[in-house]
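A single protein chain has been omitted from the complex, and every remaining protein chain is retained in its original position.
Right after this comes subunit A.
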Amino acid sequence: EKIAAKKKRRKEREALGDKAPPKAVPKTIENQRVYDETTVDPNDEEVAFDEATDEFAPYFNRQTVPKILITTSDRPRGRTVRFCEQLSTVIPNSHVYYRRGLALKRIIPQCIARDFTDLIVINEDRKIPNGLVLSHLPDGPTAHFRMSSVRLRKEIKRKGKEPTEHVPEVILNNFTTRLGHSVGRMFASLFPHDPQFIGRQVATFHNQRDYIFFRFHRYIFKSEKKVGIQELGPRFTLKLRSLQKGTFDSKFGEYEWIHKRREMDMNRRKFHL
């Protein structure tokens, strides 16, 4: 009967011709999203002031150059190791170090001493990476994500080459709420400030319904209105589990936001990022 109704509607529309009412907009989850009070207004002064004084201010004022340390949990398996290597080619100025059973609490002061600005720990389970801890080092926020659908470079269908050493551009999509803003700034602070357009590479963090999709592409402008993109580099999706105020500390840290399954998963139209 739905098909019949649709046909009828279409006939009416055609019959009316120009006078037909405009097409109804279909309802999507994005349309029906519960309004979040912490949505950031671009002109919000409070938020702007916050961002000027929070832990990323030195980065955004260009006082610090990002230097990343990538590591894994104990005894990484092959897939995780390869993923770490690829990730380090995507993020410029990053170094991969093996964990070898060192306690995170002890390596953090060492990292700070050696001028690292960020720490990424990739957690592994059953031979695949499944978690990511991103911690901004000099006493910055720590975000713990659940990582899923990780694709290594050779698993992506494409015929491109390796990413070069050029600094990529960064695209952050859809980070609307206050929480999303801080997470987005965290991601932005991983990459150096001035992208080298010669490289034509772009790293995208796209937030959709609380899932952050990461892609790495090479683009080329075929004309003013047409751009071609070619995916190179690994891809993965993240889901934020918790955001801590200080550096990584599982017991005594002050949590800014935790994903509470009971409350937050109940409503299908409510998202937090």
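As a working rule, contacts are C-beta pairs under 8 Å (C-beta built on N, C-alpha and C of every residue); 3 or more make two chains touch, one makes a residue touch a chain; residues count from 1.
Please note the rule applied: contacts and distances are computed from a predicted model.
Enquirer: Just to verify: the chain that's not displayed, which of "Globin domain-containing protein", "MAK16 protein", "Cytochrome c oxidase subunit" or "Metaxin-2" does UniProt list as its protein name?
Expert: Record says "MAK16 protein".
Enquirer: Using the touch definition up top, pick the residue from A:T64, A:N93, A:T177 or A:Q208 that touches the left-out chain.
Expert: Hidden-chain contact among the options goes to A:Q208.
Enquirer: Of the residues A:S135, A:S182 or A:T237, I need the one that contacts the missing chain.
Expert: In the full complex, the listed residue that touches the missing chain is A:T237.
Enquirer: From the list A:F49, A:Y97 or A:F221, which touches the chain that is not on show?
Expert: If we include the chain that is not displayed, A:F221 is the one touching it.
Enquirer: Pick out the residues on subunit A that sit against the missing chain.
Expert: 28-30, 74, 103, 146, 148-149, 169, 171, 173, 197-198, 200, 202, 204, 206, 208-211, 213, 215, 217, 219-229, 237, 239, 261, 265
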